[in-house]
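Got a structure here, written out as C-alpha cells. Questions coming.
Only one protein chain is missing from this complex, and each of the others stays in its spot.
Chain nomenclature is as follows: A and B, assigned in order of appearance, with residue numbering initiated at 1 for each chain independently.
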Amino acid sequence: MSNGAEEGYSAAGEVGLLRTRRSLRANIWRGLKSAPPTALFGMTIISIYVFFALFAPLLAPHGEAEIFPIAYAPWGEEFLFGTDQLGRDVLSRLIYGARNTVGIAVATTLLAFLIGGSLGITAAISLGWVDNLISRAVDVLMAIPSLIFALILISIFGATVPNLIIIIAVLDATRVFRISRAVSLNVVVMDYVEAAKLRGEGLGWIMRREILPNIMPPLIAEFGLRFCFVFLTIAALSFLGVGIQPPTADWGSMVRENAGLIQFAEYDITAALTPMLPAAAIALLTVAVNFVVDWFLHKSSGLRDEH
Amino acid sequence: MSVDHKGQIGDVLLEMRGIVIDGYSDDRWHEIIKGVDVVLKRGEIMGVIGESGAGKSTLGLAAMGFAQPGCKINGGSIIFDGIDLMKASEDEKCKLRGSRIAYVAQSASASFNPAHRLIDQTIESAVRHGIMPENEAKADARKLYRDLQLPDPDSIGERYPHQVSGGQLQRVMTAMAMSPRPDLIIFDEPTTALDVTTQVEVLAAMREIVENYNTAAIYITHDLAVVAQMADVIKVLRYGETVEDADTRKMLTNPEKEYTQSLWSVRSIVKEEEVSQDIVLKVDRVDASYTGSVKVLDDVTIEVPRGHTVAVVGESGSGKSTAARAITGLLPPSKGQILFNGEPLPPALKDRSIEQLQKIQMIYQMADTAMNPRHTVRDIIGRPLEFYLGLRGKERDQRLLELLNMIELDDSFIDRLPAELSGGQKQRICIARALAANPDLIICDEVTSALDQIVQKGILQLLLRLQEEFGLTYIFITHDIATVKAISDQIVVMLEGRVVEQGMKSEILAPPYPDYTKLLLSSVPEMDPDWLTGLLKERAKEQPPV
Partner (left out) sequence: MHPVVRTVLQRLGLGLVTLIVISIIIFSSIEFLPGDFGEAVLGQAALPETVQAFRTELGLDLPMHERYFNWLGGVLTGDLGNSFSGRGSSGGMDRSRAVADLIAPRLANTLFLASMAAIIAVPLSLFLGITAALYRNSIYDRVVNAMTLTTISFPEFFVAYLLILFLSSFTKIFPSLANISSDATFWERVYLSALPALTLTLVIVAHMMRMTRAAIINLMASPYIEMARLKGASKAQVILEHALPNAWAPIVNVIAFNLAYLVVGVVVVEVVFVYPGVGQLMIDAVTTRDVPVVQGCAMIFAATYILLNLFADIISIVTNPRLLHPR
C-alpha cells in the first residue's frame, strides 16, 4: 500500500511479506534450480548410490561371496576390477558394499535419531529433574571419544552387526540428544506453545503439532551430518578389523583386505588402485552428503553473503 | 529551527543527494533507500523519523560513507565538509570516522567491547586520530562524564561495560562520540531500549551536550515525540523515500502529508470511560515468586469490571506481565486467590477445567511468536473452535469466515501461513483466535507495542469495536501511556511487583499524583518541542541540586 494512509486504512490491504504461494512440487523444483553445482553433484551421487544399493543383486556380475580360483586376478574383462585375496570379484563386492555399508550406517543413524531425538524433546518439554538426569548422563558419555568407547564395548560384546548398530547408535544418540534438546528449547519458549498450554492441550498434541514441525529443518541437516559421522566411524571400525566381519561385503574391510596391493603401484597401477576403490567410494558419498547438507544449512539459516 | 536552540547554525556541513542503497535479501538485491536528499548545516540537529523498514538506520550510516554487510551504496553523492565520501578511499574515510563524524548506536551493551575499560574505549578515537594526547583525553572524558551526569564521573571510566547499567552505558557512548569533538554525531535510536523514566534523563543529557558544543547531529528514531525534543528540522522517511521535510514546530502543528499525521494517530483515539460495579475477575491480595525467594508480585489486588478495560501500566520489571501469568495459572500464586465470576479459580493451570480455560483468553505482544509458523490461519483459528466448541468441517469453516470478517479480513486469508501476513494482520489473527473461544475476558499483553503507529491505531479501534459488540472485558498490559489513554476505563499502576495506584482513568491521569505515577506520566514525551525543557525546569524547581 504505497499510499494507504491517503486512501484510508484497510487491514486486508496491508502488505505482508512479498511471497508467492507455490505448490510443494513447484517449491522443490525452484529449490533444485537455485541449488549450486556442488549440491546438484551431491544429490546426483546420492541417487546413484541409492540405486546401486537397491538393485545390487541385479547389477552385480557375480555373487557377494562367490569365490573364484584366481586370487588377486588383474583388472580385465572377466573381473573388471580384478579379484581379492580369496578370489572374489571386487566389482561385485563394491556393489554389494553399497547395500551393506550404507544400509548399516542408515539404520544406525535412524536408531540414533529415534533414541536421541525423543529423549531431547522430552527433556526440553519436561525440564526439571528429567532434563537434568538425561543431560548429565549424556555429558558423561560424551566425555570419552566415541571411537574409544565403541572399542571398549566391542571388545566386551563382540563385533556383530546388531551389536555394532546398537553401540554406535547409542553413542551417537548423545549428539542427537544435544541438538534436538537445544532446538526444542528454542521452540518450547515460544508464545504459541504457551498459548497451546493455556488452551488446555495435552503433552502429546503439543509435541506432535507444535514442536515437531518446527524442529524438522535443523534435524534434517543434522541427520546428514550424523550419517557422515556414523558412516565414517563404521568404516573406520571395519577397516580396523573390529567392525563388519567377513564374508559380508563391506568397503572398510575391503580396504583392509587389499591394502597390501598398494606396494605394487610401480609395477601395476591398477593393482594399487584396488584398495583405493572402496576407500574412494566411502569418501565420495560423504563428500556428496556434506555438499547437500552445506547447501541446506545455508538455505535454511538464511545466511546472507557479504557483498 | 527551534526557538530554544542555544547554538549557532552555520553553513552546510553535510550534503547527500539522490542516495540509492541496495540491500541483499531473499536471494536478490532490493532498493532500501530510493534517492533521498539530506542537507545538514553546522550545529543543526535533524530528526529522521519513520517506521520499521523505512531505511532510517541505513541512511544514517550512509552519512558516514558506511554500508552494513549485505548493503551497498549504489548512487548519489555524499559531500561532508567538501570531502566527497563516495570517492574517498577507505583510508580517508577511516580518518573521518570517529574524529569528525561519530556514531551512537541503539544497543549500548552490545556496542561496547567487553574486553576493554570504558574510558579506554571513550578516548580511543581521539587518541588514535591524534586529536588529544592520552592523559588530556582522559581528563576530558571525565569532564564529559560529569556533563552527562553520570555517577562517579572520575572513576566510572575504570569499569567494564557489563558493570554499569543500560542508561549509564548509553550516556558513556554519547561521551565516546563527543570525545574527539566531532562536527557531526549520528544518533541511531539511542533511547529506544531504555525505560521511559531513564529515557528522559538520557535525552536531556544528550541534548545538553550537543548544544553546548554546537555539534550537528542526525537523530534517528521512530518516536516523533522524542525527536521533537531534540531536532531543529525533521525528515519523515517511508519505504526508503522522503515523505516530508519540515521545521520541527511546523511539522507538529501543521504537517502537509496525511502519513505524517498518522505517525501519532494512536493519540487521536478517544474513549469515554464508564463506571461499572459488575466484577468479572478479582485478583485478591496475590503474592507470587519464581524461585521462592524474591516476590515478583506483592499483595496485588486488581478488580476487573465486566465489559470494560483495565489498563495495567508500569516499566519493565514492574510485575505487570507476571500478574497476567498469575491470572492464567502459568505462575500459581503463593498467597491470595483469583476469583472469576465470583468463584475462586484453581491456582495452577493444570487444575483448571476446560470451561475455565475457555473463558480467559490471551493475546501476546509478538504476534510472530504467538502463532505456530507451520500452521495456516485455518489451523490457528480453527483449533479453539474444535477444541472448545466441538465444531467440525463445514460448521467450523462457517464460523471461521465469520471470525475473519469480524477482524476485517476476507476469506482469501484462510489458507495463509503466518509468514504471509503483515504485522497487523498477524495480530488480528491472534485476536480472532482469542475470540473463537467465546471468552469473557481477554488479557492483552503489550499487543500493540511491536507495531507501527498506524497499525496500532487500527488494532486498538478493532478491540474497542469488538468490546462494544460483544461486551468483552480486557486487561490491557502496556507501558505506553498514549495507548492507555486511548483504550482504558480504569488504570492500575504497578512498580516493583506492587500496585502503586488504581482507579478510574480520569482520576489517575489528573493531579494530585502519587510520586511514582507522576514520574511515570511526566516522563512520557509529548508532541511539544518545549516539553522536555519545561519538564526539566519543573523538576529542577522541585528538587534543587544538592
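The rule we apply is simple: a residue touches a chain if its C-beta (ideal position, glycine included) is under 8 Å from a C-beta of that chain, and two chains touch if they have at least 3 such contacts.
Computed from a prediction, not measured in an experiment: that's the story for all the values here.
**Q** Touch as defined at the start, partner being the missing chain; which of B:29, B:160, B:239 or B:531 qualifies?
**A** B:160
**Q** In the complete assembly, which of A:35, A:115, A:153 or A:170 touches the absent chain?
**A** In the full complex, the listed residue that touches the missing chain is A:153.
**Q** In the complete assembly, which of A:135, A:270 or A:286 touches the absent chain?
**A** Looking across A:135, A:270 or A:286, the contact with the absent chain belongs to A:286.
**Q** For the chain that's not shown, point to the residue among B:12, B:110, B:139 or B:540 touching it.
**A** Only one listed residue reaches the unshown chain, and that is B:110.
**Q** Mind listing the chain B residues that contact the chain we can't see here?
**A** 61, 64, 66, 68-69, 91, 94-99, 102-103, 105, 107, 110-116, 124-125, 128-129, 159-160, 162-163, 176
**Q** When the complex is taken as a whole, what residues of chain A touch the one chain not shown?
**A** That gives, for chain A, the contact residues 38, 139-140, 143-149, 151-158, 228, 232, 235-236, 239-242, 252, 255, 259, 262-263, 265-266, 272, 275-276, 279-280, 282-283, 286-287, 289-291, 294, 305-306.
As a working rule, only the chains that are shown with their structure count from here on.
**Q** Based only on mean CA positions, could you tell me how far chain A sits from chain B in angstrom?
**A** 45
**Q** Write out the stretch or stretches of chain B touching chain A in their complex.
**A** 24-25, 27, 69-72, 239, 257-259, 262, 328-330, 349, 352, 354, 357, 361-362, 364, 366, 369-375, 383-384, 387-388, 407-410, 412-413, 416, 419-422, 424-425, 428, 433, 437, 454-455, 457-458, 462
**Q** Enumerate the contact residues on chain A facing chain B in the complex.
**A** Residue list for chain A touching chain B: 2, 4-6, 9-12, 14-17, 19, 21, 34, 190-192, 194-195, 197-201, 209-210, 213-214, 304-307.
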